[in-house]
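Here is subunit A:
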Amino acid sequence: MGVLLGFEGEATDAEVVRAVLAGDVERYAVLVRRYRDRYARYASRMLGSRDVAEDAVQDALVRAFDRLADCREPDKFAGWLFLILRNRCYAERRRRQRQERPLDSTDEMFAGPDRPDGAYEQVERAHALERALQHLTPEQREVFVLKHMEGLAYEEIAGVTGATVASLKMRMHRAYDRLRELMKEHL
Partner candidate 1 sequence: MMASYHPLVKRLLDGEVSLAELPPELQAEGEEALRLVGAANGAPVALSPALEERVMAAVRSHAASPGNRAWRWLNTPREVELRLRVRPWTVWAGALAVAAGLALLLVGRPASGPRPGNEARGGTRDSVFVRFVLYAPGARRVAVAGTFNQWDRSAAPLVPAGTSGVWTTTLALPVGQHQYAFVVDGARWVVDPAAPAVDDGFGRRNSVVAVTAQGAHL
Partner candidate 2 sequence: MRTIGLALTLVLGSTLTGALSAQDVRAQLDGRVSPEVQRAVRGIAADAAARGLPVDPLVQKAIEGAAKGVPADRVIAAVRTLAGRLGEAREAVRAGGVAAPSGDVVEGGADALNAGISPRQVSDLVRVSQPPQDPALTLRVAATLAALGVPPKQALELVQGMISAGRSPSDLLGLPGEVQAGVARGATPAQAAAGLARAAGGTPPGRIPDWVPPGQRKPRNPHKP
């Protein structure tokens, strides 16, 4: 174990997963560091709050450890973890709806750099879009986030969500219209 200290940045996911499964629990920290922020943007956008997203990502990472023996293809750890996180986000959403807990303000997510040239409208529009996203259905929000923030193609989104490309496009097109309505003052 000591031999690989300092080289962990080069170990593949599969190697780390196998090491953890063989008993080297501390190596899991490599995967935590690697993936802590990678899905943060997705989780934040889906949940509308960075704090709630942080809880979701933390839970997903712990759950992924618990079920590591079920990860049948260690080199697909990234995708597997994503699916765990995705389910967690949906569950969190449903839990909040049942409890009627309003989502936190989305304003906290905008720790963007100051724009000295005064591109105020752009920042305002970005805020408006974030708020508007929370008014879409979870499925609409997800396809929008995955395509326009995470940069996935429809086929890739279909692979992740299990929906067909046709139904994804239908959701997306409804989302476009809904967003247009919600953001009309900012466009």
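Here, a residue touches a chain if its C-beta (ideal position, glycine included) is under 8 Å from a C-beta of that chain, and two chains touch if they have at least 3 such contacts; residues count from 1.
With respect to how the candidates were assembled, all candidates are chains of the complex that A comes from, given by their letters.
Predicted, not measured: the structure shown is a model, and the values here were computed from it.
Interface record for this complex: partner of subunit A among candidates 1 or 2 is 1, by the touch criterion. Residue ranges of subunit A in contact with candidate 1, taken from their complex: 21, 23, 25-26, 28-29, 32-33, 36-37, 40-41, 44, 50, 53-54, 57-58, 61-63, 65-73, 76, 78-80, 82-84, 86-87, 91, 94, 109-110, 112, 122, 125-126, 128-130, 144, 147-149, 151-152, 154-164, 169, 172-173, 176-177, 179-181, 183-184, 186-187.
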